[in-house]
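Left out: one protein chain. Kept in place: all the others.
Let's turn to chain A:
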């Protein structure tokens, strides 16, 4: 007689019942379907009613306006844009401006946040007090005031373009922003970039190889001299062969403003500084909590192995803390992105300002424009969450959790 366990009978119907109906069984399933149907009906009614009412009131509807000419200008565009481009292009211009503020803000916020957290945890009394004051002041003031403060402070402190502060005669700082020389590509640009890319790829491959050698065979390979050659030597060699990759166009004061060169507008600076310092205060607390969550025995174990405090933090404590840090950190990244819509207060041309603001009042199509804007913010946030989830999953996996 075989002792093999008998296979349970197929339970698909049971599973469906439990999944949809919970404890209530088939009645529950029916209720769920009825509820979904009612929701769908309400949604349909709202949309169709809105359509008829807009039609009755002769309010233009639909997305046809996106192909019309916008007819207004924007003062920071990452892609080429003039007043004769379409509203769709305005949407893209605004979106890119929002993204650039968010990405730069997130990078700075993370760096500042980590530094402040380490200050707060430092055994040095002064450093930890400074960290504490930073956190308590910055996170307890409304971010809109901080943005206005930085904007008005930046503007008030800087002179007009004719009296601008000049650094070495090539970079100028005034209340119109920071003007820097802009690179103009020359004949040597393509081989230069190609060699640089090759150098980066080769360095990464080398690092991969060295890590494998370390973990599998216990061999230490010194890679930095090769990396130095790959990253600097190769591109420099192309300069000698093909000539300069680019020359710089120097800014010059002409009329009211500087002509030539690239410009970072004060609105961008104020917004980035305000958002990153504000968010950094929250990130600092998250990082501190993460580091404190690692048992102090780990730190002691590190020092008993002869590692310095910095090395212990970097190699042992922070990797374990990341598991705790990543989920709330994602929240802060999302907050920063969403807070960037406060740009409208200081005239930074972000998505809300140029699209949900100017374009909305030029076309009057509030429902479509607000829906598009909300949709794209949702998409940005979901993408950020997804990237951070993958990162969090990798961190946990590498720790074997």
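Rule of thumb we're sticking to: a contact is a pair of C-beta atoms (placed from the backbone, for glycine too) under 8 Å apart; a residue touches a chain by one contact, two chains touch by 3 or more; residues count from 1.
One rule holds in what follows: contacts and distances are computed from a predicted model.
Please identify the absent chain by the protein name in its UniProt record; candidates are "Cell division protein FtsX", "Amino acid ABC transporter substrate-binding protein", "LLM class flavin-dependent oxidoreductase" or "Ribose transport system permease protein".
The record names the chain that does not appear here as "Amino acid ABC transporter substrate-binding protein".
Of A:160, A:262, A:293 or A:398, which sits in contact with the chain we cannot see?
Only one listed residue reaches the unshown chain, and that is A:160.
Write down which of A:72, A:208 or A:393 is the residue touching the left-out chain.
A:72
Which of these touches the unseen chain: A:57, A:80 or A:216?
A:57
Suppose we count only contacts with the excluded chain; which residues of chain A make the list?
For chain A, the residues touching the absent chain are 45-47, 49-50, 53-54, 56-60, 71-75, 82-83, 152, 155-156, 160, 175-176, 254-257, 259, 266-267, 344-347, 349, 353-354, 356-358, 360-367, 369-370.
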